[in-house]
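Apart from one protein chain that is not included, each protein chain of the complex appears where it belongs.
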Amino acid sequence: MTEQTCPVILAYALVLVGTGASHRMAGTMDAIILQILNGLDKGAAYALIALGLTLIFGTLGVVNFAHGALFMIGAFCAVALQALFNASTVTLDPTKLDFLGNPAKVETPYLVSWFGPEMGASIIDWSVPLAILFAFPIMVIFGFVLERGLIKHFYKRPHADQILVTFGLAIVLQEIVKYFFGANPIPTSAPDVFRGSLDFGVWLGFEANAIIYPYWRLVYFAFAALLIASVFGFLQFTTFGMVVRAGMADRETVGLLGIDIDKRFTLIFGLAAAVAGLAGVMYTPILSPNYHMGMDFLVLSFVVVVVGGMGSLPGAVLAGFLLGILQSFASMNEVKSLIPGIDQIIIYLVAIIILLSRPRGLMGRKGVMEE
Amino acid sequence: MGILEIKNVNKRFGGLQALGNVNLTVMENTVHAIIGPNGAGKSTLLNCLVGKLLPDTGTAMFDGRSVLGKKPHQINQMGISRVFQTPEIFADLSVLENVMIPCFAHRDGSFKINAMSSLMRERDMLDKAEHILEDLNMADKRDMHAGSMSRGDKRRLELAMCLVQEPRLLLLDEPTAGMARADTNNTIDLLKEIKAKRDITMVIIEHDMHVVFSLAERITVMAQGTPLVEDTPDKIKGHPKVKEAYLGEAA
Amino acid sequence: MSNSRFTRRGLLKSGTLAGVGLAMPTIFTSRANAFTNDPTGGTVTLGFNVPQTGAYADEGADELRAFELAVEHLNGGGDGGMLSTFSSKALQGNGILGKKVQFVTGDTQTKSDAARASAQSMIQKDGAIMISGGSSSGVAVAVQGLCQEAGVIFMAGLTHSNDTTGKDRKANGFRHFFNAYMSAAALAPVLKGLYGSDRAAYHLTADYTWGWTQEESIAAATEAIGWSTINKVRTPLGLGDYSSYIAPVLNSGADVLILNHYGGDMVNSLTNAVQFGIRDRQANGKNFEIVVPLYSELMARGAGQNIKGIPGSQNWDWKLQDDGTKAFVKSFGTKFGFPPSQAAQTCYAQTLLYADAVTRAGTFNPCGVVEALEGFEFDGLGNGKTLYRAEDHQCFKDVIVVRGKENPENEFDLVEIVEVTPVGQVTYAPDHPMFAGGALGACNPGA
Partner (left out) sequence: MLGLNRKDAILLLIVAVLALFAPFILNPFPVDSALAQFNAGYPDLMQRFVIFGIFAIGFNILFGLTGYLSFGHAAFLGVGSYSAVWMFKLLSMNVLPALVFSVVIAGLFALVIGYVSLRRSGIYFSILTLAFAQMSFNLAYSVLTPITNGETGLQLALTDPRILDSAQVGGSLPVTSLFGAEMRSAMTLDLAGWSFTFSVGYYLCAIIMLIAFYLSVRLFRSPFGLMLRAIKSNQQRLNYTGLESRPYTLAAFVISGMYAGLAGGLLASMDPLAGADRMQWTASGEVVLMTILGGAGTLIGPVLGAGFIKYFENIFSKINESILHQWFAFLPDGVQDFIVMILYPFIGKGWSLTLGIMFMLVVIFLPGGLVEGGQRIARLFRRTKTTDGDVVSTKTKPAE
């Protein structure tokens, strides 16, 4: 039964693509390429979130409902940095009036007064990429504190208790963010260099406007690929990574070998938090951050992890891309007109099909989180 | 005619011949031990008998009915009970509840919704469960949390759970594995006592020769997936093939 | 607070009580109230039901500020705000009918269920005689239905769907805010002026009832000015990333993208669309344009620079220059430090309108209030001359067409007013097909 899965998924994808093709032959190829691009981009986001989640699942055995909140905190690191860069001196300009008829306040960012208008403005302009440097240490430390202060006490507790405590934590984190930043989405734009889009189609011989893709999304994809590769590299080529992988395979044995698992678990949690946080930072120009974005991603990230298979890092990445691409195809008009509402449920439908045809997801191992 | 007749059973795992042409007959009301070095196929054979594995070819008849292709619960309902290497009990439940579950399974079959009857009204079942606990000297532990008992007691409880169903065939998978000598002896005594009190057939898979020779009436020696010899304990002791199987590898 | 606090549809049948196992002691008082929550003490309680959690929490917070301000003004506090510009002079600043106004607040969570629970608690526990607020049409319709059943007045907050005063209209419910049809009717001529009459539109629509009525309205209005409709695509709710819906737009043969989204959905879809460079490119030899039929200040703030130059419609804007608006902006701005949103204005106006209707009717009885509001013409609440139409309890007033400002002077200066479309252009017949299928029914005083 299990061997049938890949063909099943492929066939499903082909049906989706095929329905598109049969409807409108002309312009289908570019639409497909466009949706593959979209799918890769979506998939990159899903994979990044799922990667950290499955790392925590696989090594620590903790069902972390606060993982989406970590993603959100990362995004708000970018917001906070942007606010920090925009910290201003306020002067009153009597020539202008504000809406109440009082002299208008003129705000000059410190950066502008320190570095001059051009340099200052371009630093502010680059706040999102710069936020990576800012967010990384914050997220790692945040992860450490969280693991030491809370999560470590829950390794031996039932999954239900883990769900309750991490869900409570997620609520608390998002409410704190809401208290300081409000509920409204906050615009955070990519640097000016990356505004606008690239006309891919022209390169491939299509007419103009056929396949365009925003620069920032290409940057995001490259960034995600790099981050995924570094996590894999880290786990593959360092002693630390070796122990972690061994721990994912058989926690008890590794514990018996006299290796201090505790410290490594803390580090793993910090790493997972950092991956989620960086994913959040880079996602802000695509999705204006708001305090509940973590919850919005929570369900999806669990679906991705489980479809990929519990405790499998490559599985999570594969599932992320697979679901991203299928979701993109399902939102094509040609497909939607054939199966109304398919784009609403495609993720869940695919999850059901995969879980029924492969008992442990795409690449899951037997016995992990099955009881 | 034996109560259990295994004929020409073969099982391959990829390139490995786990069972090769196994023929084995277990006579009713005997204690039949299967011994052999690691990888001899003892556990594979057992797993075929309880429905966990399906052999590639061959037949296995229990009391004239085939057990192959049936699910574990169906095989149990036919009258075959199994004891695991590490005692498998319901660790979260009390000792009495542990024993009542097989009672109900024995009475009601594999599935029945009796959601509105009360456990404490099930007098027959309670009596039966308490009786078997007394029988195995566990009456004082009936309200204990099963998971918190010693390993020896867990083994005893597991046996109680099997025996309360009055099985005709009891399969024991290394019942003394990992036990201290004293516990092992207790278990041997217990099994002897059980055998003495009732008509039951036992098939024991065992490493420990002390256990085997204390209990078994017939012994089958397996090596590399095939039975080499079958005979009484006395004859087996000096059999050259057995020596070869055990010592040859060592030498 | 009053001690009469609950709907009593006649006396209980004694059989039911016996079934519950209680005898009826004489201590049960049977106060003969004419209507639900008749305020008997020196105070009257209003219920303000706004989203306090979820995506619209900030909008809800702004509504709450406006309610607070309105109550302050009704009780004679502050500078009186629009009380001084309101054409009806019935309100004296001494509460309502001499009773001091109190209010209770609740959280709709922008979910029909939670909103109804919250409204129920205001009616049953706090004795609220009027419920107002809300930031979505689903909630408005659900709470309006509840108020009709319970016998209190519902003064809708921000709700833009045609259904609220269309197929789901209720006798006890009133809407001051404009609706999708009005948005479309006001926008179409402006769009024609901006982009000409030879345009092809591509709709992305939030896949729920408000989105559908918005899409239906704007498509009909743009087709009436000669535009063609290339495609109408429904997008799932709460989708963060709209890329797969936006990517095909450029090459679809359309040259205008109409985003029938609101709130966070709109912020994301617009941000995505701008990111895809839609507005930098050309189609059919024309510049590609984006239209957002329903604008709000908070959405504009969330979308940041992406709204520059994008047209849409509003119920009201703080930059209007009439006396009512000026008075309101001044008292709101002085108290809170920033200008009010259109959600705040509609909630403030609704509270005043309710209080005024009670005062003119001389009773809190919902049926009296309904009578006083039906066909009521007024001015001075920021929207110019306005009519509360009797047939569907919808306000008819001018609609503001705006577009995102290119060079905002401050963080509140996000949109510029393009045109104030006179009320005549946005008026429709009560039985217009887009509003058909509903009936007000009779007013319900609850007793």
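Here the chain labels run A, B and C in written order, and each chain numbers its own residues starting at 1.
In the analysis below, contacts are C-beta pairs under 8 Å (C-beta built on N, C-alpha and C of every residue); 3 or more make two chains touch, one makes a residue touch a chain.
For clarity, every value in this text was computed on a predicted model and none was experimentally measured.
Q: Touched by the hidden chain, which of the shown chains?
A: When the full complex is considered, the omitted chain touches A, B, C.
Q: Please pick, from B:N10, B:S94, B:N186 or B:Q224, the residue that touches the omitted chain in the full complex.
A: Of the listed residues, the one touching the omitted chain is B:S94.
Q: Among C:T209, C:S228 or C:N410, choose the residue that contacts the chain missing from this document, as touch is defined above.
A: C:T209
Q: Specify the residue from the set C:A90, C:A117 or C:A220 that touches the hidden chain.
A: Of the candidates C:A90, C:A117 or C:A220, C:A117 is in touch with the missing chain.
Q: By the contact criterion defined above, which parts of subunit A meet the unshown chain? Give residue numbers in ascending order.
A: Touching the chain left out of view, subunit A contributes residues 63, 150, 153, 157, 159-161, 163-165, 167-172, 175-176, 179, 295, 299, 302-303, 306-307, 310, 340-341, 344-345, 347-349, 351-352, 355-356, 359-361, 369-371.
Q: Please output the residues of subunit B touching the missing chain, sorted low to high.
A: Where subunit B meets the chain not shown: residues 50, 71-73, 76-77, 81-82, 84, 88-94, 96-97, 100-102, 104-106, 108-122, 125-126, 143, 145, 161, 165.
Q: Could you please point out the subunit C residues that touch the chain left off the display?
A: Interface with the chain not displayed, on the subunit C side: 1, 3-10, 12-13, 15-17, 19-22, 24-25, 27-29, 52-53, 57, 60-61, 64, 68, 104-107, 111-114, 116-118, 120-122, 124-126, 136-138, 141-142, 145-146, 148-149, 163, 168, 171, 207-210, 234, 236-237, 439, 441-444.
In this section, only the chains that are shown with their structure count from here on.
Q: Mind listing the chains that sit against subunit A and also against subunit C?
A: Where subunit A and subunit C might share a partner, there is none at all.
Q: Report the chain closest to the protein's overall CA mean, measuring from each chain's own CA mean.
A: Answer by centroid distance: A.
Q: What's the chain with its C-alpha centre farthest out from subunit B?
A: Relative to subunit B, the chain whose C-alpha centre sits farthest away is C.
Q: Provide the C-alpha centroid distance between subunit A and subunit C, rounded to the nearest whole angstrom.
A: The computed centroid separation for subunit A versus subunit C comes out at 35 Å.
Q: How many angstrom lie between the centres of subunit B and subunit C, each centre taken as the mean Cα position?
A: 74
Q: Do you know which subunit A residues sit against two or more other chains?
A: Where subunit A is concerned, no single residue meets two or more other chains.
Q: Would you mind listing the residues of subunit B that make contact with two or more other chains?
A: If we look for residues of subunit B contacting two or more partner chains, we find none.
Q: Under the stated contact criterion, what part of subunit C meets subunit A in this complex?
A: Subunit C residues touching subunit A: 53-59, 61, 207, 231, 233-236, 238, 240-241, 243-245, 247-248, 250-251, 264, 267-268, 271-272, 275-277, 280-283, 298, 301-306, 318-319, 329-330, 333-334, 339, 409-410, 412-413.
Q: Report the residues of subunit A in contact with subunit C in the complex, numbered from low to high.
A: The touching residues are 27, 30-31, 34-35, 37-39, 41-42, 45, 96, 98-100, 104-105, 178, 182-187, 189, 195-197, 207, 209-210, 212-214, 216-217, 285-288, 290, 292-293, 296-297, 327-328, 331-333, 336, 343-344.
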